[in-house]
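Heads up: the structure comes next, in structure tokens.
Removed: one protein chain of the complex. Kept in place: all other protein chains.
Chain lettering (A and B) follows the sequence in which the chains are written, and residue indices restart at 1 in each chain.
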Amino acid sequence: MDSFARLLHLSPPLAWMALKLLIVIGGVMGIAAVLTWVERRGAAMMQDRIGPNRAGVKGITLLGLVQLAADGIKFFLKEDVVPPHGNRLLFTLAPALAFVPAMLGFAVIPFGQSFSSGGQAYHLSLLDPGNGMGMLYPLAIGSMAVYGILVASWSSNNKWAILGGMRSGANMVSYELGMSLAVISIFMAAGNSPVGSPVTLEAYDPHRIVEAQEGLWFAVRQPLGFLVFFTCMFAETNRLPFDFAEGESEIVAGFHTEYSSMKFALLQLSEYIHIVTASALLVTLYLGGWRIPFVPNPGVLLSVAAFLAKLLFLCWVFVWVRWTIPRFRYDQLMFLGWKVMLPLSMANLLLQAWLMHGRGIA
Amino acid sequence: MFVFLEFLVFKTEEMEINLGPQHPSTHGVLRVKLRLDGETVVQCTPIIGYLHRGVEKICENKTWFQGQVWTDRMDYVAAVTNNLGWAEGVEKLFGIQVPRRAHYVRTLLAELNRIASHQLWLATHALDIGAMTVFLYCFRDREAILDIFEAFCGARLTTTAFRIGGLREDVPPGMDRMVRNFLKAFSTGIEEYETLLSENRIWKKRTVGVAKLQAKDAVALGITGPVLRAAGVPYDVRKAFPSAAYAEMDFQIATRPEADTYARYLVRLEEMRQSARIVQQCLDGLPEGPVMAKIPKILKSEVCEVYHSIEAPKGELGYYFVGEKGGANPYRMHVRAPSFVNLQALPKMTEGNLLADVIAAIGTLDVVLGEIDR
Partner (left out) sequence: MRAYAAILLLALVAACIPVAVWTLAYFVAPKFPNPTKATNYECGITSPGEAREKFHVRYYLIAVMFLVFDVESVFLFPFAVQFKELALFGIIEIGIFLFLLLFGYFYIWKKGALNWE
């Protein structure tokens, strides 16, 4: 531990940043990759079957984890068919447009407790607090996810793809409203709670939001907002019961009908990265981030473990829900978004404002 | 006067799209030509024929015994009921008296097949609506039925289970236990499906009031089976014209008045329960005796015609035979395939609804393309 601290003091800030970058990219990609395995094995578990367990190297299957590598290799070795009737450039670009925003979303999430060493504060999030963007940044980046889907569907020039793209465009846009309104009441609560940190943080800084959840998590303090945000996350990640962009049984494969090979794999991977990012957002905003109940200062290792545990649990919930409930119909989705989620989030905002006023905060 | 304002008239453009034949949820090679206005279906035209093999014509060149093999390949998820219709139709034509024990075994197998067919329907219908887990639960339980078929006749899907005049062999030892085990497992299995679906709000949202087909329209279109019964018409060939051992069985016709997709779901679930009851009664009351009537090696018909129908899982399955003098084959054979007739209801059920409802409607009609195209 001592040598690590010395290394930390000696190395330039850039090295610390690079390390965090590595953790974020490696962690997110790793969890997303394992999530595909969890999805398949979890589904198998729920459906009374075994799931992938055959792929292996010299008989070592690691509970089917080797299947991941096999799938990856298979994707590389597949012919990449680019439809000539579409737009080739956009068709190639679309997976990147889906992938990059998905990766970027995680940048502000604090995945552990900040610590100070040698008179210097270190924050376990890629972006240090006080950057002026805070939680606004993942919301903004999250909205960009729809571009990947829309570009993919448009450039395919396929009817199913365009139907899927239009659906998911309208879908994501509708649920973004409820989501951002729910987040506003978080900012309100975070900005008005006493914070122990010496650094002055904006109300929308994720570090401050986590600090503000020292007593009670926001999920407990704002159950309505939590419900809205949780539902919207399913819509934003295009997962069942809102998987309209793909909507397998209706519009074949939706926006990625024409995709094959690694491009398809990238689209698929970005969906799983979205799940990881959505779970991280949920954890940070509503489930106390790296906090452990009744432990005021868990320390670096324990806090990271707590964050990871919550994150993985939420990822599992995404999988769980997918294999449990059916899909909504499109108009019902719109109904839910506009006529239920939006009023609910507005009501939540006014209720929280009123409650806080009642408590004499404002 | 206002001609120059014509461009202001609100006019939407319709998109023509082919749902199928290669589509994950048209249950085979059904092609549905849709005209969509946004997501709303303006016009829906089912196009069939991608699986046509000419079963009716082929059967004219097969003997009365051989034709049964082809019935397996019509409704391939309910081969036993197809066999039953063929066997009984031919027996009616020749006036063959089948032993009582054979009737019981036939009824037992046919009802097991009804359960299997409905399970497959529920599996795929739920999958179409997005409930993937039900799919595998149904397949898990259906497996036991296929095992029973395998024990009985060696085949799981294309059974050719019966012979003209009865059964080729008596039931194998141990089948009684297999069926009883299945019935026990099934009673918990069906509870599981219900837990996942019946009170699920999304399932109800997707099915209640969707793809309605009122009794008047259903009768006019000649719809039979669960689709008709879910519109409140208690017509069941097993009760109306009982054959095999159905007259001796105690069961109810499941009906619902709502005439929507959810009603059809409930009707089929209830039918599965009733079928399980019939299977139980067949097991308990299985009479002793021979399973095969005395019949000649080669059947030669007179000039005659016969129509015989039974209640297949999809609806009324009718066989129409025309015999010629001294004919070892049918002179003409025609099948009244329930899926074929029921598919006619698709445009009526879907036009004006959303694209997703087309999928629900195809699922709820429970069509099998092997039977439609024959």
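Observations
To be clear about the criterion, a contact is a pair of C-beta atoms (placed from the backbone, for glycine too) under 8 Å apart; a residue touches a chain by one contact, two chains touch by 3 or more.
The model shown is predicted, which means the values in this text are computed figures rather than measured ones.
Contacts of the undrawn chain with the visible chains, over the full complex, involve A, B. Contact with the chain not shown here comes from a single listed residue; of A:Val252, A:Ile325 or A:Leu344, that residue is A:Val252.
Check B:Pro21, B:Pro99 or B:Pro347 against the missing chain and you find that the one touching it is B:Pro21. Here the missing chain is touched by one residue of A:Asn158, A:Gln222, A:Thr237 or A:Ser303, and it is A:Asn158.
For chain B, the residues touching the chain absent from view are 10, 12-13, 15-23, 31, 37-40, 354.
On the side of chain A, touch with the chain left out of the figure occurs at residues 13, 17-18, 20-21, 24-25, 29, 75-81, 83-85, 92, 95-96, 99-100, 103-104, 107, 126-128, 130-131, 136-137, 154, 156-162, 166, 169-170, 173-174, 176-177, 180-181, 184-185, 187-188, 191-192, 202-204, 252, 257-258, 261-263, 265-266, 330-331, 334-335, 338-339, 342-343, 346, 349-350, 353-354, 356-357, 361-362.
Note that in this section only the chains that are shown with their structure count from here on.
Taking the mean of the C-alpha atoms as each chain's centre, chain A and chain B sit 45 Å apart. Residues 15, 17, 23-25, 39, 126-133, 135-137, 140, 196-197, 200, 202-203, 205-206, 354-357, 359 of chain B are the ones that touch chain A when the two sit in their complex.
Note for the complex: chain A touches chain B at residues 43, 46-49, 159-160, 163, 167, 240-241, 243, 247-252, 322-332.
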